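Please see the structure below; I have some questions.
Note that one protein chain of the assembly has been removed; the remaining protein chains are unaltered in position.
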Amino acid sequence: MRKNRLGKKIGLPPGSPLYTGSNSADTVIKMLVFDDENFQIHENISVEKAIGLQGKNTTNWIIVKGINQPETLQKLGDHFGIHPLVFEDIFNVEHMPKIEGLDGNLFITLKNLIWIDGDQLIDSEQISLYLGNNVLISFEEKDNNIFNPIIERLKSGKGKGRVRQEDYLCYLLVDHIVDSYYSLLDHIEEQIENLEKLLIENPTNELSYSFLRLKKNLMLLRKTVNPLKEEIRFLAREDSEVISEYTRRYFVDISDHLSFLTQSIDSFREMISSMLDLLMANNANRMNNIMKTLTLVSTIVIPMTLVTGIYGMNFDFMPELHWKYGYPLFLSATAAMGVIMYFYMKKKKWF
Amino acid sequence: MRKNRLGKKIGLPPGSPLYTGSNSADTVIKMLVFDDENFQIHENISVEKAIGLQGKNTTNWIIVKGINQPETLQKLGDHFGIHPLVFEDIFNVEHMPKIEGLDGNLFITLKNLIWIDGDQLIDSEQISLYLGNNVLISFEEKDNNIFNPIIERLKSGKGKGRVRQEDYLCYLLVDHIVDSYYSLLDHIEEQIENLEKLLIENPTNELSYSFLRLKKNLMLLRKTVNPLKEEIRFLAREDSEVISEYTRRYFVDISDHLSFLTQSIDSFREMISSMLDLLMANNANRMNNIMKTLTLVSTIVIPMTLVTGIYGMNFDFMPELHWKYGYPLFLSATAAMGVIMYFYMKKKKWF
Amino acid sequence: MRKNRLGKKIGLPPGSPLYTGSNSADTVIKMLVFDDENFQIHENISVEKAIGLQGKNTTNWIIVKGINQPETLQKLGDHFGIHPLVFEDIFNVEHMPKIEGLDGNLFITLKNLIWIDGDQLIDSEQISLYLGNNVLISFEEKDNNIFNPIIERLKSGKGKGRVRQEDYLCYLLVDHIVDSYYSLLDHIEEQIENLEKLLIENPTNELSYSFLRLKKNLMLLRKTVNPLKEEIRFLAREDSEVISEYTRRYFVDISDHLSFLTQSIDSFREMISSMLDLLMANNANRMNNIMKTLTLVSTIVIPMTLVTGIYGMNFDFMPELHWKYGYPLFLSATAAMGVIMYFYMKKKKWF
Amino acid sequence: MRKNRLGKKIGLPPGSPLYTGSNSADTVIKMLVFDDENFQIHENISVEKAIGLQGKNTTNWIIVKGINQPETLQKLGDHFGIHPLVFEDIFNVEHMPKIEGLDGNLFITLKNLIWIDGDQLIDSEQISLYLGNNVLISFEEKDNNIFNPIIERLKSGKGKGRVRQEDYLCYLLVDHIVDSYYSLLDHIEEQIENLEKLLIENPTNELSYSFLRLKKNLMLLRKTVNPLKEEIRFLAREDSEVISEYTRRYFVDISDHLSFLTQSIDSFREMISSMLDLLMANNANRMNNIMKTLTLVSTIVIPMTLVTGIYGMNFDFMPELHWKYGYPLFLSATAAMGVIMYFYMKKKKWF
Partner (left out) sequence: MRKNRLGKKIGLPPGSPLYTGSNSADTVIKMLVFDDENFQIHENISVEKAIGLQGKNTTNWIIVKGINQPETLQKLGDHFGIHPLVFEDIFNVEHMPKIEGLDGNLFITLKNLIWIDGDQLIDSEQISLYLGNNVLISFEEKDNNIFNPIIERLKSGKGKGRVRQEDYLCYLLVDHIVDSYYSLLDHIEEQIENLEKLLIENPTNELSYSFLRLKKNLMLLRKTVNPLKEEIRFLAREDSEVISEYTRRYFVDISDHLSFLTQSIDSFREMISSMLDLLMANNANRMNNIMKTLTLVSTIVIPMTLVTGIYGMNFDFMPELHWKYGYPLFLSATAAMGVIMYFYMKKKKWF
């Protein structure tokens, strides 16, 4: 039940962190401390431990999974100087993707989208990134371990991630999430192709569900991608204290990817709208064909039936009935009538 | 009867305060005077009393309920230097939400939206806030006591409201109203889900009413949220004399909330439009099925009936009638005809 | 006949004043000269007289009714230095509302809209205002005396109009016209409510006419309000030599009113569009119901009729006909067939 | 055949002037040399002659009709320093209206639209104006002599054209073309009225053709007017070397006219769209009426026919047949059945 979820926070004073989602997993903290040479992973540590591990000349990445318990993380927010409103936004999943720079820090909140094969719908998870002084903190709403490939890459020393600072690491995370949107395009494209087939073959109730599902997926994707595009474009343009010139260039690249996604989504929307129009036209056309048949049969046969009715009457004086060739004459006349009717309609271009 | 309500003011000189709504409750004034330490509520006081109670080092909040009697409040307007046009706007409920800064004062007018369970419609109430020198005056059109939770919070000293000035108090009120819009989203979402069910099950007249109701709610919500978003965004950007830098940051937060609301409303609109398209497609589809049945039955049975008509005629000379196996032959032939018809239509993919 | 009206001016050199409307009333000039103390009205005077009456320390308002005779007014234009193109625009009613500041003068042209009760349509009249040095000239296309309430107010000394200069007077006139648009909203809202009723009760040809009428009214209103809003907003923002800071503030107020009108018009448009969609859905639904009945009756009764046809045939050898219980058997079988058909269709959810 | 017309230029080096239209008239040159006092027209002259006739203190207007032979005009382009790309654009009719200022010259290309009475369609002709140093060259694609009224006016000394320079002359030409668009609005409005009549009376195939024709006209008009409006607005705003302040004011006037045209076109589009919606609704409504009649007749008469079929059967033992009042009883029962059916449907609000 979604009822009253959005309204949860009414009456609370502003700046009260409260999780507005529905995932009840415990909060788990993990920390990566590395530089060009060394690489350490600390699993399942406490907030205090994480604060203590932060090195001066190393890249520090604190990974928080599960945002169900804001109170546990309060100390983290206080220590790294996260503004109360930003801290509140981390736990409020009813939020659009946004990027906020404040007092030399950068806060990015966006959605990780996961394809659910079973019900063919996209699920959404909020990811928040806080880029502070010599630290990057990532908050994941659900337990999807989406950053594991990046951790693996860093561990094995592949890529440029190891020699760069937290801002580049932050870029890596955002880029990873945006790349994953591409695979959703594939899924949606497949759904569209299925719908196209359904549409041409046979329009049934199944079609309605497919159509609504597709629409919902597309709307969610668009809701996620469009505001993010604007925010990233803004970030990539302006001079930021926290993003180095080197990394800024990479954010421009993400911005390009998001533009492509936006355009693809718009194309999909237009395609779906065209398909719906076609469905309407096809339905009307099929109806026309059915009605033509009914009309053809009815207008030919019903008048014939009238004539048989006439000669089936029991009037005492019906001279035709006693003619020798009455019956064959009737048969010929009736058949002729049918043929004339048929050609008349043919001429009127109904068939 | 709405007739001539909008036109009420035609012919009056500008700056004539006149209530254009339909609530006839008496005007009641309440005043809160508090600082970090002390907290006083004065219920049901006169305008003169309220003016006298204003403290220099305290936060002063005058709450006016019922805007039916502009003349009563004239003195209030005069004393706090409210511009005649602003004063007029307080009583004119046919107004869009707007924020106006003038001579170091700030005037905010917006709508409080209330869900009416009975008729499933949103009701609207105008709230005006006047932030003057060392005073905040709030005007409520109807008697909904919407600010009671805030008064309670202030009384119990919870939150930051007590130590802050009138500008922060003003933010608290706006934030409270904007938060309450979220719960309307829940109601509307529920209406959409109901409509979706109605739509798939059985489209009846009930559907029409539900649909129109939903549309009206959504339009009212959008009319309320969109201009407010623009105004708040503007307020949050520019340097204002009356809003401190500290509070400005909080207005940015409201602006984010309104963006989310705007986007949700747009999603709802698109969803509804898709559902209507689907309804059309479903109707057409259902019609097709009905007509197919009619056509199937008619085209198979009517020609058979013709044949029975033929052999029911009373011609003297109809040799078939006297054949020994005429009847079974007829039966077989007719049945065969029906079967052929059926398979012909099957082949044409009508079923 | 509208034919060739728009094309009237083709081939004429630019700057040739020519009335492009259809009102043939004679031009009548009236003049108001007043200050804080004195107030004179001069009815039915000549252009020369009007020029002579202009006082230095008084507010001078020349009212021109009927713009059918540009040549009569040429001297007026010459004396007050009206630019030839502006002078031409006064008589060209095929113009959008606009405001033009030029060489310290201000030219405002807008439309007065009048509700015609008989044909439920809005009629449009062009009003031009020329605010020159120490004079305001108003040109009314038709004889509606729309400024009479203002003249009355000035005469009785009510309001601020008497102590203010021509720019404030100019504001009073524009405000009066914009206020009168509000009453049109009432009329249109009434038309929409009527349409809504017609729509739910019974869609007939009447509906078509109502719908087109409503559309035309809304389009005319929008065409009048939207450009005016832009122009007033522009005027209210920029520094103007002719509009004092005091009056500028009042134009901001008009701009707010026009925003409200614009938004209301957009809501109406959306409402109408929703109603049309609903009409379509209702039509389809009603059709479905009709067809279901036809199909129900036909598919049940036509096969029964076939059976009666069979036993009405005149074959010599039809054993069933001679069975003792043939007839009741037939009746029961046929009735059973009908019942089965009925439940089959019931199961298929057609009813 | 339009095939491959647009692709004509593929593979050619840029700056190759090539006529892309379909008019094959020879190129004819005419020249007007005049000042306040004198006025000369030179008909049918060569390029060289035209170059030689250019006076220093006179206004020089070279009129080129027929742009089929770019090579003939090359010398003209070279002498007056027309940029190769501009020169190419003169002959390329697949171009949007545009205005280009370059090196102290001004190049305007726009479309003259001509109403073709026969097929009720608008024909388009490209007009290019080159305003160089002390010369105005106009290029007309087809032989419509559209500038003849202006030449007549100049000849007779009427208007301000004679005393002004080439820039004002250039304005006169553009204004003349824009004025002629107004008459197309009249034609289109007439077409819309005809369509409205057709629509309410009887929707036939004729309607389809009218509708498509109207759409095409409106699209062509919009394609011509909208970009021109933008270009003129731009020209009217900026400081231009070639357009004097005096003339600039007149271009502002053209810009206003184009705004009115744009708005009228948008109104027409909306009107047409509403009419199409209505057509749909009317069609559905008419269908409903037809089906109601069919259903009424069928559901009343078919069951009656079933009963006659029953008593027309030849079973040996059918007691009712031998009742004395069997026949009148049957008649009454059947009639009653019909009446009941009728009232049942009446109650269900089908009629």
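Chains here go by letter, A, B, C and D, matching the order in which they are written, and residues are numbered from 1 within each.
Basically, contacts are C-beta pairs under 8 Å (C-beta built on N, C-alpha and C of every residue); 3 or more make two chains touch, one makes a residue touch a chain.
Predicted model only: the values in this text are computed from it and were never measured.
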item: Residue among A:Leu12, A:Leu121 or A:Leu278 that touches the chain left out of view; value: A:Leu278
item: Identified contact with the non-displayed chain, of A:Leu185, A:Leu198, A:Leu212 or A:Val242; value: A:Leu185
item: Interface with the undisplayed chain - residues on chain A; value: 149, 153, 158-161, 171-172, 175-176, 179-180, 182-183, 185-186, 189-190, 196, 200, 249-250, 253, 256, 259-260, 263, 267, 270-271, 274-275, 277-278, 280-282, 284-285, 287-288, 291-292, 294-295, 298-299, 302-303, 305-306, 309-310, 312-318, 345, 350
item: Touching residues (missing chain, whole complex) on chain D; value: 2-7, 9-11, 13-15, 83, 85, 89, 94-96, 98, 203-205, 207-208, 211-212, 215-216, 219, 223, 227, 276, 279-280, 283-284, 286-287, 290-291, 293-294, 297-298, 301-302, 304-305, 308-309, 311-314, 318, 320-327, 330-331
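The definition used in the following text is that only the chains that are shown with their structure count from here on.
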item: Touching both chain A and chain B (chains); value: none
item: Same or different residue numbers at the chain C/chain D copy interface, by half rule; value: different
item: Superposing rotation of chain A relative to chain C, computed on C-alpha atoms, to nearest 5°; value: 145
item: Interchain centroid distance [CA atoms averaged], chain C/chain D, Å; value: 25
item: Inter-centroid spacing, chain D versus chain B (mean Cα positions, whole Å); value: 41
item: Residues of chain D engaged with two or more neighbouring chains; value: 312
item: Overall pattern in which the protein chains touch one another (line/ring/star/complete/other); value: line
